[in-house]
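Below is a structure I'd like to ask you about.
A single protein chain has been omitted; all remaining protein chains appear in their positions.
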Amino acid sequence: MQPDSSHVLSATGIDKIFPGARALNRVDFSLHRGEVHALLGENGAGKSTLVKCLTGAYARDGGRIVLDGADIDPQSTLEAQNLGIGTVYQEVNLLANLTVAENLFLGRQPRRFGLVSARKMNRRAKALLAEYDLDIDVTAGLAAYSVAVQQVVAIARAVDLSGKVLILDEPTASLDAHEVAMLFRIVRRLRERGLGIVFITHFLEQVYEISDRITVLRNGGLVGTRATADLPRRELIAMMLGRELVQEVAGGHGARGEAGDVRFRFRGFGRKGHIQPFDLDICAGEVVGIAGLLGSGRTETAEILFGAERADSGTAQADGRALDLSSPRAAIREKFGFCPEDRKVDGIVGDLSVRENIALALQARRGWARPISRGEQDQLADRYIKALDIRTSDREKPIRLLSGGNQQKAILARWLATNPDFLILDEPTRGIDVGAHAEIIRLIESLCEKGMSLIVISSELEELVAYSSRVIVLRDRAHVAELTGSAVTTDGIVEAIAASAGRVEA
Amino acid sequence: MTSALKAYAVRLLPQAAALAVILVMVSLAFPGFFRLEMQNGRLYGSLVDILNRGAPVALLAIGMTVVIATKGIDLSVGAVMAICGAVAAACITSGHGLATTLLITLATGILCGLWNGILVAVLDIQPIIATLVLMVAGRGIAQLVTEGAILTFNDPGLIFIGSGALLGLPMPVVIWLAFGIAVALLVRRTALGMLIEALGVNRRAATLSGVSTGVLLIAAYMLSGLCAAIAGIIAAADIRGADANNAGLWLELDAILAVVVGGTSLLGGRFSIAASLIGALIIQSINTGILLSGFPPEFNLIIKAAIIVMILIIQSPRAQSAFAFLSRPRAEDGKTEQEAK
Partner (left out) sequence: MNQRYLPLAATIAIFLIAYAVCIAQYPNMLSTRVMGNLLTDNAFLGIAAVGMTFVILSGGIDLSIGAVIAFTGVFLAVLLQSTAIHPLAAFVLALVITTAFGALMGAIIHHLEMPPFIVTLAGMFLARGMAFVLTIDSIPIRHPFYATLKSLYYTLPGGGRITLIGGLMLLVFAAGILVAHRTRFGANVYALGGGAATAQLMGVPTGRTTILIYALSGFLAGLSGIVFSLYTSAGYSLATVGVELDAIAAVVIGGTLLTGGSGFVAGTLVGILIQGLIQTYITFDGSLSSWWTKILIGALLFAFILLQKGLIQFTGRRRRHA
């Protein structure tokens, strides 16, 4: 492939081999000036590896990278940055303890007589951010600003430093809709300025909203590069999954509306500053979905239900009996379980084995003085590894070495082992590959059939619609609507989320 | 069970090998090193001496191991030793009985641990900072108790703890061996070990799984305080007096070293009390060995530093990955980790 002059960056035949596995197999990737190019694929498809090869974080084992007509071989992200390739990650890679201006000019502070001139630096920082319509106090610590603002600062820094190619790795994962819109405005403006932008995300809506072309990777190989306008959604999913066609939206949930008596009853349950008091009833064998934008109080709802944050108002009852939900420990005693949203931080105990991770909650409930014997632990682990199809070479493998989907299944196994009556799943399918995704949805349905009560929080609305018999919609840290029966549709949820705050609860 | 036993042996192998090498090296320089003699129903010899002299660090290392496993560190143990030694001396000289004295002293140590534990678990202060407070103030408190003097005593019961013998072994050896085994059994025969490791690796995940992380953390520091109290009693009994300035001075560093040499990561998680005890013996063997080998004692610290650096370099992440590079199966793990990311 001959480098085209309209290409700001072109990579041909990129190979990357890890001991025992080929992570990238002769992948081609090209980026025009002034385009937003989405890079898609399941987890493990090789997106991150490709980006790391382009930015010098990994040394590639083969292939050619041409930037602006010249061959490059960056040995570090720093070198790539100096060559013109800047990267902004999901977890903002800036320093919260420094000021905004210091973050923008770290390592290249303007100097006078060999000393850093803070005044000049602050003036230039202000001017730089003005290009992004950001008018903030640049002498304040970065920590004082929201993630979205930090993200913009990170982009401003990356563009200012490199200026040819901008790689955005999951930049929208922790932003709400307004913030995403603001970010996209900036991305469009940069596109007009002629930057080549690589955009990695899990959100397909965003891909269609912002990207010009799409490149799909699968199992370390290139599936294809297509113009976004000519690629229907179903076809895109098929490219990503490698199956001819996957039912994007599963059918409705059979048990909807048929649930029996109310089993768990919450009245005026809430916590100041976290979530306004709400009422909630859940039957046995029912899945209640929770929808809302980020920051609407979804996770906060889960946390007070599980006692991770103590409720300061209201009552909780199970079959008429008052529940003690003052701490996770107390909640577990009441047969509650909780799979948190941030698996790495709140879920897995990385250095411990899959076996120990599965046995942890059960052991904690039994108390330290009544250990689960090694034999029982082995049985327990083996049972769930088999039942949930957790792919691991060995139950003694540290759980951090497993893929995201398998970690998620192991955390689920941890709770299933305690045989809970009430299970709260916060974004159970986030960040895991589509295969495991489907398995987890099936699992939710089968648990529900067994009579467990579930609360599932998800930003994937189709998914929620598929298995929930009711969906509670949250806005501004309050439960604002409850959709039941035939009202449970993606459109219905979107409408409820979007409705003005004045509207009364349904 | 045999596989678990094998894993245990593999875990202790590097430390045991290091100890053996050091002992053999000392015996080359000092031929009578391994000789043991029985006199008046009591063993004498350089090896017994190492076990005896190493008692305070070994005791501190027991508590320190558990604290480090929780991703903590306890800098105050040396100062707590001084406080407890002072308390013991003050009690016994003011006419309390041996049992009361011991009880009050051990309670003092546990109380010091409780203070540290509350700072770490309840106030959520970084362990190194939280325990620094008592490290700085502790010797002042000990001097307050002894009123600045070296408080001497001659209660035979208390002195017996420092220099008596039981079953042919010096009392301090019996105490640290028994206490070490007791704590090791306590954490491994119950679920405490696993819960502590879970807490050390990921405190929030452990809390959300229902582990009483706050109680466990406080208990770990209380255990460390208890260990320091026992070590303080032994140190005071040994010299028949409480020296607030010098008792346990810098022993917190030796105890931390013993744990690190024992292969427990300062980042928390997996721990082995047996390995830490071997680590304590390694440190004491170096100390005793240098004396016996006829090196001028001035070289003691330099040799100690050199040996520690060597052991640490072998255990450092860089060296570990270099080893991993040589062995295939590990490399595969490394790959999966990157993939998972």
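A few remarks follow.
Per-chain numbering from 1; labels A and B assigned in written order.
Note that a residue touches a chain if its C-beta (ideal position, glycine included) is under 8 Å from a C-beta of that chain, and two chains touch if they have at least 3 such contacts.
Treat the numbers as computed from the prediction; the structure is a model and nothing was measured.
Considering the full assembly, A:Leu94 is the residue among A:Leu40, A:Leu94 or A:Leu222 that touches the omitted chain. Touching the missing chain, out of A:Gln90, A:Gln109, A:Gln317 or A:Ser459, is residue A:Gln109. Residue B:Leu132 is the one among B:Leu114, B:Leu132, B:Ile150 or B:Ile239 that touches the chain missing from this view. Take chain A: the residues that touch the chain left off the picture are 77-78, 81, 93-98, 102-103, 106-107, 109, 111, 114-116, 118, 139-141, 143-144, 146, 157, 273. Interface residues of chain B with the unshown chain, by the touch rule above, are 73, 123-126, 128-130, 132-141, 143-144, 147-148, 244, 253, 256-257, 260, 266, 296-306, 308-309, 312-313, 316-319.
By our rule, only the chains that are shown with their structure count from here on.
Per-chain CA centroids place chain A at a distance of 43 Å from chain B.
Touching chain B in their complex are the following residues of chain A: 18-21, 23, 44, 48, 306, 308, 328-329, 331-333, 338, 340, 345-352, 356, 359-361, 363-372, 374, 397, 400-404, 407, 414. Touching chain A in their complex are the following residues of chain B: 1, 4, 189-192, 194-195, 197-198, 201-202, 204-212, 269-270, 328, 331-341.
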